[in-house]
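Below you'll find the structure, written out as C-alpha cells, and then a few comments.
Every protein chain except one is present and positioned as in the full complex.
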Amino acid sequence: MDKLKPYPQQYYQDYLNLEKILNSQHLLSQKYGHSAHDEMLFIVVHQVYELWFKQIIYELESLLEIFHNNEIQENHISIGVSRLERIIEIQKILIDQINVLETMTPMDFLDFRDFLIPASGFQSVQFRIIENKLGLCLKDRYSYGDNSYHSYLNESDQKKVSKSESTLSLFDLMEKWLERTPFLDWGSTSFWKEYESAVQEMLSDDRNLIKTNDKLSKTEKEKHLLEYNKTEASFGAVLDSKEHSKLVKEGKWRLSHKATQAALLIYLYRDQPILYNPYQLLKKVCDVDELFTTWRYRHALMVSRMIGRKIGTGGTTGSDYLNKTAEKHRIFSDIGALSTFLIPRSALPKLPTEVENNLGFFYHSMVK
Amino acid sequence: MDKLKPYPQQYYQDYLNLEKILNSQHLLSQKYGHSAHDEMLFIVVHQVYELWFKQIIYELESLLEIFHNNEIQENHISIGVSRLERIIEIQKILIDQINVLETMTPMDFLDFRDFLIPASGFQSVQFRIIENKLGLCLKDRYSYGDNSYHSYLNESDQKKVSKSESTLSLFDLMEKWLERTPFLDWGSTSFWKEYESAVQEMLSDDRNLIKTNDKLSKTEKEKHLLEYNKTEASFGAVLDSKEHSKLVKEGKWRLSHKATQAALLIYLYRDQPILYNPYQLLKKVCDVDELFTTWRYRHALMVSRMIGRKIGTGGTTGSDYLNKTAEKHRIFSDIGALSTFLIPRSALPKLPTEVENNLGFFYHSMVK
Amino acid sequence: MDKLKPYPQQYYQDYLNLEKILNSQHLLSQKYGHSAHDEMLFIVVHQVYELWFKQIIYELESLLEIFHNNEIQENHISIGVSRLERIIEIQKILIDQINVLETMTPMDFLDFRDFLIPASGFQSVQFRIIENKLGLCLKDRYSYGDNSYHSYLNESDQKKVSKSESTLSLFDLMEKWLERTPFLDWGSTSFWKEYESAVQEMLSDDRNLIKTNDKLSKTEKEKHLLEYNKTEASFGAVLDSKEHSKLVKEGKWRLSHKATQAALLIYLYRDQPILYNPYQLLKKVCDVDELFTTWRYRHALMVSRMIGRKIGTGGTTGSDYLNKTAEKHRIFSDIGALSTFLIPRSALPKLPTEVENNLGFFYHSMVK
Partner (left out) sequence: MDKLKPYPQQYYQDYLNLEKILNSQHLLSQKYGHSAHDEMLFIVVHQVYELWFKQIIYELESLLEIFHNNEIQENHISIGVSRLERIIEIQKILIDQINVLETMTPMDFLDFRDFLIPASGFQSVQFRIIENKLGLCLKDRYSYGDNSYHSYLNESDQKKVSKSESTLSLFDLMEKWLERTPFLDWGSTSFWKEYESAVQEMLSDDRNLIKTNDKLSKTEKEKHLLEYNKTEASFGAVLDSKEHSKLVKEGKWRLSHKATQAALLIYLYRDQPILYNPYQLLKKVCDVDELFTTWRYRHALMVSRMIGRKIGTGGTTGSDYLNKTAEKHRIFSDIGALSTFLIPRSALPKLPTEVENNLGFFYHSMVK
C-alpha cells in the first residue's frame, strides 16, 4: 500500500543514517602507519556501547517523566515496569558483549594501545548521566585519586553531567512516590504498628525457646542469645525511627523511614493484585542495580586480563576502579536489603477488611 | 606518560565519533507529529546490527586475504580460527539482542509501522555482502516473489552487492585450500583407497551379521537389509566420484570430490597435532553457518509474533522469508554432513609411519 | 538457633539424596570394556534434562490446578504468570545446555553410540507428559513412520502418557477461562460489534484510498487491491464465526470463537490495569511455546551435526523428526497469531465508562 500513504517512501540505509554511522570508524593505528587489525573491534564495540547507553537514557527519561507526576495512575506503573524490563534486557547484552571484546588478546591490544592515550571509557559522558539519573550521589562516588570524574571531561561534557546531577533522580522520585502510598494507614491502627508487634512476638518466642530449653548447656545458651541479639538489632534498625536516622547519618541507609515502610508493605503483601505492579517495579529497579554491578565487575575482570597491573589507557588502574565502584555505586541497595525484614506469611498481620477491599479489584462483585 | 608520546592526546568522545553516532536517530513518528516512544529502540537496535555487520565483514575480508595465498602458513590457520571465533561471538550477540527488540509489543510497533514503509531489513546491503563473501550463490538464494534481492536496493547499493557476488568467496578459497592438502597421498597407497576398504569391510561385516542371524524372521531380515542398504547408499554418495558428480549436478552437494576427501581426512585424524587447527577451522566455519541459521530462525519467530500474518514493513511476509532462508541459505552444510561418513577410531586405517611423522611435531625428538 | 527447632538437623548431602543421585551414572562403554571418556557427559546431560523436566511438570500441575477453578481470583493469575516465568527460565537453560553437549565431537560419540541402541530421547516419558499437559493433541503429533510415540515405550510408561493425554490440558483450561471473561458484554453493544465496525471502517478507508488514487496505473491498482483483499480475508477469518468454524474444521485454528474474542480484547486493551496480568499470561504462554520450538530446532541442528544423515540411536532420523516437530508441535500458535488482528490504538473503540471503571482499580477514588 506504499504509494498510498501520505508519508514519503523510506529507504532502510537512509532511515538509519547508515552513511554516517558506518563511516565513523577511523583507526589511529592506520593513520600512524602501524595498522593494527584489532583496533576496528575496539572502536565498534565502544560505539555499540554508546548506542545502548543512549537508549537506556531515553528509557530513564521516560521513567522520570512518569514519576514526576503527583498522581501516578495504575497503568503508568506498568509502563514503568516495561521501561525497566527493556533496560534490563539491554544490560544483559552489555554484559554478554564483553565476550566479543575478549576475543582480542592482550598482545593484540598492545599493538595500538599507546595511540589512544589518555582516552578511556572513564570519559563516557552518557554512562555518568545514567548513574546520575538513577540516583548516584556525587558524595557516594568512589573517586579515583583526588580528582572528581568531572576533571577527565572537557567543558561542554562537564556541563552535561552537572545538569544530570542537579535534577531529581529515579531514586528521589520513587522515594516520594513510596511516601505517598495510601495503604500505610489502617484506620484505628497502622501497618507499622501491626508489623512491629508481629516482629516483637516472633522475636520473643525465639528468646523464650532459648531461655527455657533445658537441653542447652550454659555456653550454648549464651551463643544462641548472642545470635538472637544480632537478629533483634537488625530488625531494630528499621523498626525504630531513631535507629533509622542514625543509620542515615552514617551513610548506611538512604531511603526515608516512611518510604522504607511503604516498600516493606509492598514486599510483604505483594500477593494483593494492586501491589503486583509496584512490587515488580521495586524488583526490577534492584535488577537494574545488580546488573550494573555485574557489568562493572565483569568489566574489571576483562580489563585486568587485558592489561595486567599496568596503567590503564586513561591513566587509571581501570580494573581496580571498576572493582571498587561495583559495590560502592549501588543505588537501590536499601530495597535489596528489605529481605532482611520479611516475616513468614503465617506471622503476617491480617489486613483489615476495608484495606483488603481497596487492595482488590472492584469487579469481583460483578462476576457472577 | 601522555605528554611524552609523539601522538596527540585522544578524547574518548572524539575518538569514537560519538557526536555523529549519537545524533543519527531521527524518529519519523516525531517528525509526523505522532510521537511513538518505541521507534527509538527500533532505530538503535538496527544501527547496532549494522555496526556488528561492519565488523563481521572486516573479519571476513581478513579471512579471504589469508586464504588468497597459495602457501598458507600454519600460524595463518590459527589466525583464521581466531577471526572465526570473533565472528561467532558477535553472532551470539546478534541472536541475544532479539530479546531487546521483543520488549516492544505488537501494539507498540503498530504506532509507527506505517511511517517506515517500505524500508525493511531486507534492504541491508551489509548482510547481503556477508552472505556473498561467505559463499552464498545467487542461484541458491530463496527469492521472494519473482524478484531478485537486487530489485529492493538503489543503484549504488546494487553495485556494492554485485561486486561481492563476483569475487571469490570463503567457500571457494577454502575449497581450493583443502584440495591442496599434501596428506592425501600415502606413497604406494592413498588415504582414499584405505578409507574406502575400511568402509567396505565395516559394511560387509554388518551385512553378514544380518544374513547369518538365525534369530531373525524373514520380515525382520528384510527390514534390516533395507536399513543397511540406506547406510551403504549414503556412504556410496561420497565414496564414488560418479555418484558425487551426480549429487553436485542435482544441487545436493557442492564441495569438490578432492576437497571432500581432504575435509574427511581432517575430521578423521584430527587428533594429529598438525590437523588440530585445520579441524578447528572446519568446525568454526560450520558454527558460523549454524549461527546465521539460528539467527534467521529466531528472527522469523520474532517477526511473526510482531506482525502476525500481516504484510511486513518491506512489503514481504518477512517471517516466511526468514524461515525459508534459514535452511536454504546454509553454505557449509557439506562440511556439517561429514559426520555421516565417520567410522569408529578402531576401524580407522593406520597412518603410514612417514605420514604420521609429517603430521607430528619435529621437536619431539629433541625433548629428552 | 538450630537445636531449638522442633525439626531435626539437616545435612546437605542427605537432604538432596546425593548418595543416590551421584551413583546413578553407569557407563556401558566401561561395562563392555571399551571405555569411552565422553559417555559420562552424555549420561549427566540427559539426567539434568530429566530433572528439569520434572520441575516443569511440577509447575504445570500447579498451573492446571489454578485454572481448574471456575472462579479464578486475580492474584491467582499473577501466581500463574510466575509459574510460567519459572518454566521459561528453565527452558532457556535447556537450550543453552546444548552447548555443553556439543563439546562432544561426532568421533567421540561414535566411541559408545552402538552400546545405547535403541535408547533415545524419543523415549523420554516426561517430555511427552509436558507436551500433553500443555495441550498437544495426539492427532496433531508428527508421527515417525507409522508408529505412535506409545510404541517406543514400555507398558508402564505407556500408561503414564495415556493418563496425561486424557486429562484437561493447559490449553483446554485457559480456553474455558477466556470464554468466561465478563468484559465482552458492553451493555447495549458488545466488544465484538465495536471491534468489527472499527475494522470495517479501517478496511474501507484503505480500499477507497486505492480506488480514488489517480497516481496509480491500472496494473498498480489491481496489485494493491489484491493485497488489500488478502488483508480483508485474514481479518474475515476471525471476524466471521462461520469462517472461524471452517478454519477449525480444517485444523488451521483451534481456539474457540469466544475465547479468541476474549484473547483479542486482552491484547487490545492490555493497558487497563486489570488486564495487565491476563496479558502477561497470554504472552508467557506463547514464550513457553516458542522456547520449546527453539529448543527442538536447536536440538535438531546438534543431532544433525553429531550423526550426519545416519540413522539415530533410537532408530529414528532424530534430526528430521525434531525439525518437523519444531513447527508442528506448537500449541498456542493461535495466541501468537493475534498480532494479525491488532488495530492501531487510535482506531480502538472507546470503552464504555462503566466497563472502564470495572477495568480500573476501585481505590483511585479514595486517593486524594
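Per-chain residue numbering starts at 1, and chain names A, B and C are given in the order in which the chains are listed.
Keep in mind that, in the parts below, contacts are C-beta pairs under 8 Å (C-beta built on N, C-alpha and C of every residue); 3 or more make two chains touch, one makes a residue touch a chain.
Here the structure is a predicted model, which is why all the values come from computation and not from measurement.
Of the candidate positions A:136, A:239, A:275 or A:338, contact with the hidden chain is made by A:338.
The chain that is not drawn here is touched, among residues B:65, B:220, B:240 or B:327, by B:220. Remark: the omitted chain is touched by one listed residue; of A:14, A:85 or A:111 this is A:111.
Note that of A:306, A:322 or A:351, the residue touching the chain absent from this view is A:306. Interface residues of chain A with the unshown chain, by the touch rule above, are 105-107, 110-111, 227, 230-231, 234, 267-268, 270, 286, 290, 293-294, 297-298, 301, 304-311, 336-345.
Although one chain is not displayed, chain C still touches it through residues 1-2, 5, 7, 9-13, 15-18, 20-22, 24-26, 28, 32, 37, 40-41, 43-44, 46-48, 50-52, 54-55, 58, 62, 82, 85-86, 89-90, 92-93, 96-97, 99-100, 103, 114-126, 154, 157, 315. Residues 1, 3-4, 71, 73-75, 78-79, 182, 206, 209-210, 213, 215-216, 220, 224, 227-228, 271-274, 276-277, 357-364, 366-367 of chain B touch the missing chain (whole complex, contact as defined above).
Following the convention adopted for this analysis, only the chains that are shown with their structure count from here on.
On a Cα centroid basis, the chain most remote from chain A in this structure is B.
When each chain is reduced to the mean of its CA atoms, the one lying nearest the mean of all protein CA atoms is C.
For this pair, chain A with chain C, the centres built from the Cα atoms lie 32 Å apart. Distance from the chain A centre to the chain B centre is 39 Å, each centre being the mean of its Cα atoms. Looking at chain C, one finds that residues 227 touch two or more other chains.
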